[in-house]
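For chain A:
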Amino acid sequence: MTDENNHPVLIIGGGISGIVCALELYRLGVPVTLIEKEASLGGLAARFCCKASEACNKCFACVVDKKLKEISEQSQISQLTGAEITGVAGDQGSYKVSLAKAGKVSELEAAAIVVAAGIDPYEASGKGEYGYGVIKNVVTARDLEEMLRFQGKIYRPSDGKLPQNIAFIQCVGSRDESIGNLYCSQVCCAYALRLIRAIRHKYPEVNATFLYMDIQPAGASFHDFLNACREDKGIRFIRSLPSRVYHSPVTEDLRVRLADTERGEVVEEPFDMVVLSVGMVLKKEAKPLANLLGLGLNEEGFLASPAPGNGIFVTGACAGPKDIDRSITHAKSTAALVHNYLNGR
Partner candidate 1 sequence: MYQKVYESKATAPAPINLKPEVLIIGGGIVGITVARELAREGVQVVIAEKGETLGGGVRDLHFFYDRPAAVQKWLGDLIEVVEGAGNITVLKGAKLKRLDGQLGRFQALIRTSEGRERTLSPSAVVVATGCITRPAEAMSDGGRCIGSSEMEKLLAESRDLPVAWKGQPVKTVTFILDRTDDDIKIHTVNAIKLAVILQEKGCQVAVVARDLKVSASGMELLYRQARGKGVLFFKYDEPPVLSHSGDGISVEIPDMTVLRKEERETVSLLSDLVVIGETFAADPETQELCRVMKLRTGAGGALMEDNPQFLRVMSNRRGIFLAGACRFPQIIAESLSEAHAVVQEVKALLHGGVYTPVNPVAEVDPPKCAVCYTCVRLCPHAAIGVERYGDRNVYSAPAEKNGDTLWQAARVDPAACFGCGICVAECPARAITLYQ
Partner candidate 2 sequence: MIKAEQKPFEEILEYLAPYNKILLSGCGACVTVCHAGGEKEGALLASALRMARQKTGKPLEILESTPARQCEPEFAQELSDTIGRVQAVLSVSCGVGVQTLARHFPATQIFPGVNTLFMGETVEHGVWEERCQACGDCILEKTAGICPIARCAKQLLNGPCGGSANGKCEIKRETDCAWQLIYDRSKSLGQLHRLTEIIPAKQWGVQSRDSGPRRIVREDLKV
């Protein structure tokens, strides 16, 4: 193992962005220390499921597992899990970072720091009208991802049965003045539609209703994918965000109050399950970290890009909502910039 105190680049955050950034810097021969607060690397995206239907739907979740494997085989990259940054001293090109790992405090020197703190999914209970956390059969898309990834099936939390009729409510925590999140999380339309297609492929009998404001594109093949969704008879598109989800404590069935644009009236429609497409917010722990590093927040509440030249970089979704694909591209480009910086350019 190389001397841990002699790593010029410190990457904070072992999610997909941090991992890719570390791997890319390693390819350029730059010694890296990757710090992750949790017990293992991977971050949020490592708990997503494959959303393929007949063919790959380009959700990029498999790439995360692949990169995770790549870095686990890379003993040259120093990986500190379960470690937290407690202090940062020094400036430009010569930082002293204190970190706590398992109660022990140590200090690292770094010529550059990359912040890849990541995001938290929006805490859906903040939108009380949808009843998340109160009504059993209201789940988040993230819950659904984990069901599919770790159990390979979907079911109603109340009775374990396969829901026949699911409503997907978009923009939960995004584009929402009432909670102060004035940005589009950019990923939710695509992931929700991909989940729907994956579920409909596995269970053709399940119908889905997609309740949205505007459909946001995601990548080169999205156009064809969206057309396939529109042609799918089992997916109903309704441009209306519901005002409330009610539930029957007896049957655990749900009623969603929405404006049905097809019928031209406000209805309360029954569903077996409601999935909230939660958006992104800056990771909770990123704010104290930003304070330590003297980083500000931008208008959308994500980490603002620091002024160039002081050796601090921000990459991935903590700099603004990004899907896995664009987080990887961003992390790669950050690696090139860090390398430039270290070479005095």
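As a working rule, contacts are C-beta pairs under 8 Å (C-beta built on N, C-alpha and C of every residue); 3 or more make two chains touch, one makes a residue touch a chain; residues count from 1.
Inclusion criterion for the candidates: all candidates are chains of the complex that A comes from, given by their letters.
Here the structure is a predicted model, which means the values were calculated and not measured.
One candidate among 1 or 2 touches chain A in this complex; it is 1, while the rest do not.
For chain A in complex with candidate 1, the touching residues are 24, 27-29, 56, 58-60, 62-63, 175, 182-184, 186, 189, 214-224, 226, 239, 259, 261, 264-266, 299-300, 320-321, 325-326, 328-330, 332-337, 339-340, 343, 345.
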